[in-house]
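All protein chains but one are shown in place.
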Amino acid sequence: MSGLYHVLGAKQFDRKELEELFASAKGMEQVAQGGGSNRFPNKIMSTLFFEASTRTRFSFESAMHRLGGRVIGTENASQFSSTIKGETLEDTIRIISGYSDLIVLRHTEIGAAKRAAAVSDVPVINAGDGSGEHPTQALLDLYTIQKEFGRIDGLHIAMIGDLTYGRTVHSLSYLLANYRDVHLSFISPDNVRIPTYVKKYLDENGISYQETIDLEGIAKTADVFYQTRIQKERFPSPEEYSKAEGKYIIDRKLLDTIKAEAMILHPLPRAGEIHPEVDADPRAAYFRQAQSGLYIRMALVEKCLTTMK
Amino acid sequence: MSGLYHVLGAKQFDRKELEELFASAKGMEQVAQGGGSNRFPNKIMSTLFFEASTRTRFSFESAMHRLGGRVIGTENASQFSSTIKGETLEDTIRIISGYSDLIVLRHTEIGAAKRAAAVSDVPVINAGDGSGEHPTQALLDLYTIQKEFGRIDGLHIAMIGDLTYGRTVHSLSYLLANYRDVHLSFISPDNVRIPTYVKKYLDENGISYQETIDLEGIAKTADVFYQTRIQKERFPSPEEYSKAEGKYIIDRKLLDTIKAEAMILHPLPRAGEIHPEVDADPRAAYFRQAQSGLYIRMALVEKCLTTMK
Partner (left out) sequence: MSGLYHVLGAKQFDRKELEELFASAKGMEQVAQGGGSNRFPNKIMSTLFFEASTRTRFSFESAMHRLGGRVIGTENASQFSSTIKGETLEDTIRIISGYSDLIVLRHTEIGAAKRAAAVSDVPVINAGDGSGEHPTQALLDLYTIQKEFGRIDGLHIAMIGDLTYGRTVHSLSYLLANYRDVHLSFISPDNVRIPTYVKKYLDENGISYQETIDLEGIAKTADVFYQTRIQKERFPSPEEYSKAEGKYIIDRKLLDTIKAEAMILHPLPRAGEIHPEVDADPRAAYFRQAQSGLYIRMALVEKCLTTMK
């Protein structure tokens, strides 16, 4: 429905909007730490998760509660009875949008959020659509970088791991295309390289990047190490997975080679690709990053609920 | 417990009570569209779904939230741990009724809601009991007819599809028995005809009806087409299912033959028995019908919470 503010993909954000969002998130940090607000006492968020993601769901639901709102949710796709019975996503959304003021959608198919927004009477937030995008994760990633470095322009950002199926990397790359003099390094095994369409987008936006299989080669120069999990569940075969798995580990030894002011991020959960011995290092920013997810989502929820039809 | 107001089956409603309920639902429409109320800030609804039904559960939970209340719920029977451990429904209800002010129960067995009400200290609403009844669905169906036609008396209502396992058809038939000069047409494959006990109830109440396998035959005269899904999961065998499936489809071609002021209803979800090309036709009332579910359930929740022990 036209006039609604949806969060569907990273490309919809320009620099001005990002800066406004980050300012709002900073304010939300105060609200949350002050015990929450009573901003939306009668608003209802539906969390429709066709693919389980407890962390992301909790983050959104907490954001809604911290703003005084209400939540109705389903934690698991396989239980979504209407879908089992053959209902289309469009029909589901038409109904659910009549019961709530905001829909947070996690789905297994690329483009699901966009299809949902096309028929919804209320705003839709994409909380991950298959191997497509995960824009709110990318927004919180970027917010963490901005917050800890005080800037994004001019940084060298290394993205590591599964760059084919890792949708947060795609979304983050699109967001970074709004900044000046950033340089991206894509470090991955050969069978899970960054997709051509992402590189094309970076080219069109004049963003400098390189692809490599060599983590050590960029260790000394990168400002941000964005580590990702090799997501077994998204690989076409166990063979392809085993080729990619376990190639890049961030451990104490690597820490000794990187910049003193570098930052290590990870969308989490991690399996073994960041050793726990790294946790105590001040450059390990991933738990602060997860916490920032709450503030970014509070800011997005507020924007969705106040940008008028 | 005597003195509580339960919603267990369609037969408990007489015409006067239906009219009061519809007046209340009309008021709830205003409440919901005005952003909800703070009617029951400290009341807790338990949604006990021993059979998944996201849509129905969301509808009830939204109704409770729109009235300012609180919800504790379980979305899936198979996770209901106490049942796995061999607990009776009665024991479960005895406990849960101590933790909440209202129980919404979806169960796989006929009569479950009645058994629950017999031991509960709080009101119980039947949200579907096996192939038994689904009274709140029937109430919203009837409310939609009343709202869009301005009356129910005198209408010709065709119910189409699986009339054996389709519990909403049974419940709606019972409700219609309260009205004057209605005529019911039951259109179904031979192996899923309307049960004898429903026909007996209609006979006892002097309601005119016919059974037929021929949808075209009633197309010109019916005011309401109540289409239903052939529910695979309720059939005794795949063979019986395949006999019934795909027999009656509402599509553009059928639309051309029905009355200009007819109305198409469906309890949803639909699988393929109403073609999406029908959606844009003003006679396609099924999404408005689903929306009305919220208002009816708000009215029922209020009635349950205010009719005193």
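By written order: A and B. Residues from 1 in each chain.
Simple rule for what comes next: contacts are C-beta pairs under 8 Å (C-beta built on N, C-alpha and C of every residue); 3 or more make two chains touch, one makes a residue touch a chain.
Computed from a prediction, not measured in an experiment: that's the story for all the values here.
Enquirer: Among B:N42, B:T196 or B:S237, which residue is in contact with the omitted chain in the full complex?
Expert: B:N42
Enquirer: Just one of B:K11, B:K26, B:R39 or B:R94 touches the chain that is missing; which is it?
Expert: Here the residue in touch with the unshown chain is B:R94.
Enquirer: Please give every residue of chain A in contact with the chain that is not shown.
Expert: On the chain A side, contact with the omitted chain comes from 35-38, 51-55, 58-59, 61-62, 65-66, 68, 71, 75-76, 229, 231, 233, 268-272, 276, 287, 290-291, 294.
Enquirer: Can you name the residues of chain B that touch the chain not displayed here?
Expert: Within chain B, the residues touching the omitted chain are 41-44, 46, 70, 72, 74-76, 79-82, 84-88, 91-92, 94-96, 98-100.
Basically, only the chains that are shown with their structure count from here on.
Enquirer: Compute the rotation angle for the C-alpha superposition of chain A onto chain B, expressed as a multiple of 5 degrees.
Expert: Fitting chain A to chain B on C-alpha positions yields an angle of 120 degrees.
Enquirer: Using mean C-alpha positions as chain centres, tell me how far chain A is from chain B in Å, no decimals.
Expert: Computed from C-alpha means, the inter-chain centre distance equals 40 Å.
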